[in-house]
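Right after this comes subunit A.
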Amino acid sequence: MASSIRVRAVESGGVTSLKALVRHPMDSGFVKDSAGNIVPAHFIQVLTISHNGKQVFIADWGPAVSKDPFLECRFEGAKKGDKLTISWIDNKGESDSTEATIA
Partner candidate 1 sequence: MIDQTRRGFLKGVLGAGVAGIALGSGLIPLRVEAAPDASNWSKKAFSTPGVDDTISELYGMEAVESDKISMDLPTIAQNGAVVPVTVETSLPNVTGIALLVAQNPNALAATFEIPKGTLPFVSNRLKMAETTDVVAVVISDGKAYKATQNVKVTVGGCGG
Partner candidate 2 sequence: MMNKPLLTIGLSLSLWVPLCAQAGVKEDFQKIYSEAESAHKDAGNFQWTTTTARLKTAESAAESGDYEKAKAMAAEALQLANESVAQRKKQAEAWKNIAIGG
């Protein structure tokens, strides 16, 4: 299966701007399905972005983050060609991780 994470990271003037989209239902646990049953909460809890083994951004998310969550952040100290690791884990213990190269 293709990665659940899509990343674009661009360095300009010493600042890396990272945009990521994660494929995830982010079910809040407040919504009913068409049959009237509550869809149990299923959402990403933690997403981390690491550069050279150092975490440069940590997001703790709750179920109020939209389906297929989007994140944009900016950090210093990385250069074009550097690798970034983006990882997430959800409330069911499912997780995924991907590597991206800074352009």
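In the analysis below, a residue touches a chain if its C-beta (ideal position, glycine included) is under 8 Å from a C-beta of that chain, and two chains touch if they have at least 3 such contacts; residues count from 1.
With respect to how the candidates were assembled, all candidates are chains of the complex that A comes from, given by their letters.
As the structure is a prediction and not an experimental result, all values here were calculated from the model.
*Asks:* Which candidate, 1 or 2, sits against subunit A in this complex?
*Replies:* 1
*Asks:* Show which residues of subunit A lie in contact with candidate 1 when the two form their complex.
*Replies:* 15, 26, 28, 30, 45-48, 50, 53-67, 69-77, 87-89, 91, 95-97
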